[in-house]
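One structure is given below, encoded as structure tokens.
Of the protein chains in this complex, all but one are displayed in their positions.
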Amino acid sequence: MIDIDPSKILVRYNIKREKEMTPEDAAEELYPKDKLIYPIAKSIFEGEEDDVVEGLEKAISSGKDPISLINGALMVGMGVVTRLYDEGVIFLPNVMMSADAMLVGIEFIKQKSGKAPEVKGKVVCHVAEGDVHDIGKNIVAALLRANGYDVVDLGRDVPVDEVIAAVEKEKPLMLTGTALMTTTMYAFKEVNDKLMEKGYRIPFACGGGAVNQDFVSQYELGVYGEEAADAPKMADFIKENGDNVVKLREKFHKH
Amino acid sequence: MIDIDPSKILVRYNIKREKEMTPEDAAEELYPKDKLIYPIAKSIFEGEEDDVVEGLEKAISSGKDPISLINGALMVGMGVVTRLYDEGVIFLPNVMMSADAMLVGIEFIKQKSGKAPEVKGKVVCHVAEGDVHDIGKNIVAALLRANGYDVVDLGRDVPVDEVIAAVEKEKPLMLTGTALMTTTMYAFKEVNDKLMEKGYRIPFACGGGAVNQDFVSQYELGVYGEEAADAPKMADFIKENGDNVVKLREKFHKH
Amino acid sequence: MAATRYTKMAYAKADDMVFGKAIKPVKAGLGLEIGAGYTTPEVNYAPRPEAGASKEKLVKEYERITTDIMARMVQIGAPAVVLETEHVQQMSNNPSWGAEVAHAQKTIMEDYHDEYGIKCALRHTIGDIREDRNFLQLRGDKYNVFLEAFEECAKAGADILAVESMGGKEIFDHAILRNDMAGILFGIGVLGSMDMEMIWTDITSIAKKNNVISSGDTDCAQANTAMFIAGGLLDKNLAHTIAIIARAISGARSLVAYEAGAVGPGKDCGYENTICKAIAGVPIAQEGKTSTCAHSDLMGNLVMQCCDLWSNESVEYHGEFGGTTVQCWSETLAYDCALMNVALDSGNEKILRDMFVASDIYRDAQGYVLAYPHAYRVGQAIVKDGNDIYLRSKNAALESIKIIEEGAKGKLTLSRFEANALADAKAAFEGLTDDKDKFMSDCLTKYKDEVKVFRPENYGL
Partner (left out) sequence: MAATRYTKMAYAKADDMVFGKAIKPVKAGLGLEIGAGYTTPEVNYAPRPEAGASKEKLVKEYERITTDIMARMVQIGAPAVVLETEHVQQMSNNPSWGAEVAHAQKTIMEDYHDEYGIKCALRHTIGDIREDRNFLQLRGDKYNVFLEAFEECAKAGADILAVESMGGKEIFDHAILRNDMAGILFGIGVLGSMDMEMIWTDITSIAKKNNVISSGDTDCAQANTAMFIAGGLLDKNLAHTIAIIARAISGARSLVAYEAGAVGPGKDCGYENTICKAIAGVPIAQEGKTSTCAHSDLMGNLVMQCCDLWSNESVEYHGEFGGTTVQCWSETLAYDCALMNVALDSGNEKILRDMFVASDIYRDAQGYVLAYPHAYRVGQAIVKDGNDIYLRSKNAALESIKIIEEGAKGKLTLSRFEANALADAKAAFEGLTDDKDKFMSDCLTKYKDEVKVFRPENYGL
């Protein structure tokens, strides 16, 4: 083999930019200080389901209101996770595992309290009819869940009418669509038209390999999302500023 | 430098396919045998303007009707030229020089006979508005002339209205357009629409780098031409079969 | 079934491997020989979305594509070309569609071959249609249609048969986003290999019957998915060190095609192909810097190292200033091949190969492991336990980890994230049993529970 000086050929920009701090240190700075909450948040960050449950048990037996622990502990832990993901300190699998742990935690609280906790909002996710590429959608769904949204995941290759039916039934604050093929993305327009026809005006966030901003801008409800991480931000934006598609586009259209 | 065996790297398909016969031999077989006509046809093939005139003078002084020499000698010579060009035996510059020689011959006959000879038909050629790429158009015009058509060459960067005006004035059997830029080819559609509006239904043959068959098929009068050599063939087809655009497309659309 | 396992390497040493030459060259199509001392462009394309409207439109579209490519190749003097048609759904679901396309393409190619003598062959890659909306359906009705599609295309003119099969994907999709190493190994190395054994035995007998080439598979559905999720240097969805472990395992999987009778050329997007070539001696197609039309990766030059066909993966058919996309990309491929062929003719192939490698070996852990001397080692790890599809996959994973660790002591830099992911993965693989049966029953229990779309009967389990 030929021996070269790699710095003459390429630059590992990722390494140049990697934060000084370890993820653990960065997280440590963000955990809440409360003795009972801290271990829960930390176990969420670490994605340790058993530890989450253990922490919740302790907190509840020490008198904390179970339902309050959702926003007060689980979501706080997830907040640390998504913040560090956005900052590039941690990576997706960590988020996925934390989200799984959080769901276990919520499930546990439900059982303990016997109450259905209030959710931040509902989002319906799907992959366009004819398309089986669902990894992007899975990431979108995971990040939405990680951010406290209730996700109705219709799966992949979802017929247009089924999407409409789900919107009618679930009344989500947002619908997402993913398409990776130029042949399947046209289904989004159909979904849009049928929604319009039935009088639904919810934002329809669309993304995935084949999809681009120009295409999505062509139908009334379309908001283009470039990265999966945009999905929860869009949902947050809707909760805060209402579901005006024009405003959403202003905020999220990058091109 | 590195020494290689070229046959391992590439194939000179042009050389493999080159005809055995020299162009001169091939032409010789096609010239008319008539003692007075032969030298004229041959001088056309050779692109020798002076010899063409000399040949014509001889033929006329030997009693040939000047006007009859256009179709009987000049066009016969050009026929040899275009046939051998189509067969790949000779190349464009030969055609250009032959066409120049033919035009000199026609001019000479006009003066001699005092009559305007009957022409095969008129074609208006232009390059789209905003576009200066005129080499393709020049070739088209040259080949049309070489085939006996009267070409009204509007030049390059021709405003749409000027094209329409020329059609109104010249009443050509065909209009040609050339565009090499994706930004300029849309002018063809405008030309088409204005022609339609004014009730003109002449075939509008379009070609040039940016243009493709799908684009040209979008407007009523459009016929796509891939190679300059198609232009005279289209004109011939119109003379023979009428100016039905659908039939022209059937014949000339290759994709 | 009829898989003859590889238990030793086709090449005596890594340095013997080079582009354009394979131990077992393959004759295909019209005058072409693959891996016989020269490289050849393999052009891939996708019809425009509108073209799928009817069978007639689709056939027409492929005719245009074929003519465009052949015309450009003779215009620039390219001695040879392979066309690869990756079926769109309709063409495999309705085998007669695929067959008509193959016939139309082959007719044009024959004309060019007759007129110019250009060497050429047609590869048809059948779509793996064995799934319904939610589940893989690897056996049963869909499988019959699938095999019929191969048969019909072979009859109609396809010279080379291929597929990108999907066995194991339901487990892999779940595992890859969770850093679940056992799941990755189970999906790719075990389930993927089992499914491949079935289909490649059948494809090979169809090919033999029709006197065409049973070529090979790729772990597109899994290893490439990992590579894509890992993405570029700045993406943060998956550690590149994990993606390359999945790739190493896929070497053990894609090998099964050859064990079941395929003879190459392996499919372009199989980045594991260098491993397969080292073991099986078959010619391979590869894609990299000249398939940016289809995807981005971090080993644009490196993957040329041992290719026999050089491909653009896929490009949508439409116009560019320089002609149609298929013309542009086929021309670029042809020049890349001309460069390699010059190297072969002048005895410089090893220098050029090593320059390809040096370009990307330190760009990323993936390129580092796939560099031919390392890929060869992964191959050795596989054949060491060649008869055990589980163990050999695990070996491949562990060897790739070892290779990266060695690299990281030298010029290969890892981000902290990549290094951590690698360490975790290493621990996970080292913790796995050596007993295939135990691994299988553990996984069956675990994934029947965790992955609701997992259906053991797809694998005859």
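Brief remarks follow.
A, B and C label the chains in the order they appear, each numbered from 1.
Simple rule for what comes next: contacts are C-beta pairs under 8 Å (C-beta built on N, C-alpha and C of every residue); 3 or more make two chains touch, one makes a residue touch a chain.
What you are looking at is a predicted structure, and each value in this text was computed from that prediction instead of being measured.
One chain is not displayed; in the complete assembly it touches the shown chains A, B, C.
Among C:Ala2, C:Ala53 or C:Leu339, the one in contact with the hidden chain is C:Leu339. Among C:Gly31, C:Pro49, C:Gly117 or C:Gly323, the one in contact with the hidden chain is C:Gly323.
When the missing chain is restored to the complex, the residue among C:Ala294, C:Leu309 or C:Ala396 that touches it is C:Ala294. Chain C meets the missing chain through residues 46, 72, 74-77, 231-235, 288-296, 298, 300-301, 314-316, 320-323, 325, 327-329, 331-332, 334-336, 338-339, 341-343, 346, 348, 351-352, 355-356, 358-360, 363-364. Although one chain is not drawn, its touching partners on chain B can still be listed: residues 1-4, 6, 9-10, 12-15, 17-18, 22-23, 85, 88, 90-93, 96-97, 100, 130, 132, 134-135, 138-139, 142, 155-158, 182-183, 186. The chain not shown here touches chain A at positions 2-5, 8-13, 16-17, 182, 209-210, 212, 255.
Definition applied: only the chains that are shown with their structure count from here on.
Shared contact partners of chain B and chain C, listed by label: none present.
Of all chain pairs, the one linked by the most C-beta contacts is A-C. Work out the mean CA point of chain B and of chain C, and you get 50 Å between them.
Separating the centre of chain A from that of chain B, both taken as means of CA atoms, is a distance of 64 Å. Inter-chain spacing, taken between the CA centroids of chain A and chain C, is 32 Å. The residues of chain A never reach two or more other chains; the list is empty.
The set of chain C residues touching two or more other chains is empty.
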